[in-house]
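What follows is one structure encoded as C-alpha cells, with my remarks underneath.
Only a single protein chain was left out; the remaining protein chains are all shown in position.
Note that the chains are named A and B in the order they appear, and that numbering of residues resets to 1 at the start of each chain.
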Amino acid sequence: MPANVIEEKLQQLGYTLPVLPTSKGIYKRCLVDGHHLYVSGHVSVNTDGSLITGKLGKELNEEQGAIAARQCGLAILSSIKDHFGNLGKIKRVIKLLGMVNATPDYEKHPLVINGCSELFVALWGEHNGKGVRSAVGMGSLPGNVAVEIEAIFEIE
Amino acid sequence: MPANVIEEKLQQLGYTLPVLPTSKGIYKRCLVDGHHLYVSGHVSVNTDGSLITGKLGKELNEEQGAIAARQCGLAILSSIKDHFGNLGKIKRVIKLLGMVNATPDYEKHPLVINGCSELFVALWGEHNGKGVRSAVGMGSLPGNVAVEIEAIFEIE
Partner (left out) sequence: MPANVIEEKLQQLGYTLPVLPTSKGIYKRCLVDGHHLYVSGHVSVNTDGSLITGKLGKELNEEQGAIAARQCGLAILSSIKDHFGNLGKIKRVIKLLGMVNATPDYEKHPLVINGCSELFVALWGEHNGKGVRSAVGMGSLPGNVAVEIEAIFEIE
C-alpha cells in the first residue's frame, strides 16, 4: 500500500499517533523476521504519552476501556512508523493479544479490545485488518495501565 | 491425514464438536499464514454452546477445570472444521496458551490445561499432538468462563 494512505486515513479519522513513553524495559518495540513484524506489548497512552490507567470493573467502563485499547493500537502504529519510517509496509494483522487490567469479576474484555480491532479494520479493511485474537483479564499491568496489546503483522 | 480420520477418532472417544457461541469480538477464529494456522482464544463451552463458567480454586475443581479445557479444545476443532470443511489439514500442534480463570492462590493450572492437551494427543498422537505450552492464571476471563485457550498449528 502506498506509504501515506494509512496516515491519510488516520487523519480523516481524527486520530494522532501518540508520543511513546520511555520505558525501563529491555526489549525492542518492533522486530522483523522474514515477512512477519513482531510488536511488543504496547500500553494505553494518551496522545502526549501519559499513561491511561485504571482497572475495568472499577475505575473504567467499557467505553473508556475501548478508547484505551484504541490508544494501544495507535501506540503500536507509532512504533511501526518509528521502525520503518512510514506505515506502508503492513499487509495484514495476523494476531493480537489484548490484555485488560480488570477486577476478578470483570466479563466484557472483548468489547474493550474491540477499540483496537475497530481501528485496524478502519485502516486495513475487514479482511486484512482483522486477525486472530485473545481478549483476556490480567491481574495487574505495568504502571496500572488500563490495557496492553501485543501484535504480529504480515509485512510486504 | 485423510479428512475423516480425526472425526472418526472424536466419535470413538464419544466427543461432539460444540456449537460456537456468537461473539461480540472483532476477530477471525482462524487465520492461515503459510504453513501455520493461528487460532483465536476459544472459551470453554458446553456442546450446546452455553458457557462453562466459574473460577478454579473457588467454584471449580481440577477435574471440572480439565473438562472445561477439553471443551476449549473441542471448540477449537469446531472452528477449524468451519474454516477448512474438515479436520484433515492439521499436521501438528505447535503452541498452546492455556489461560485459567483462577483465584490468586490457585496452583494447579497445568492439570487443568491437560484436559485440552490430552484431547490433542488422543487425536494426533504423542509427537504431533503435543506442542509447547504455557498454563497460567488470569485475573478474569470474558463472560467469567473457566478456561480460554489459543493455539498455533502446523498445517499440511
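Methods note: a contact is a pair of C-beta atoms (placed from the backbone, for glycine too) under 8 Å apart; a residue touches a chain by one contact, two chains touch by 3 or more.
Nothing here was measured: the structure is a model prediction, and the numbers come from that model.
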| item | value |
| --- | --- |
| Among B:S44, B:S79, B:S117 or B:N144, residue touching the chain not depicted | B:S117 |
| Residues in subunit B touching the chain absent from view | 57, 94-96, 100, 102-111, 113-114, 117-118, 121, 130-140, 154 |
| Contact footprint on subunit A, counting only the chain that is left out | 23-31, 33, 38-41, 55, 97, 99, 103-104, 137-144, 148, 150 |
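Convention: only the chains that are shown with their structure count from here on.
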| item | value |
| --- | --- |
| Gap in Å, rounded to a whole number, between the CA centres of subunit B and subunit A | 25 |
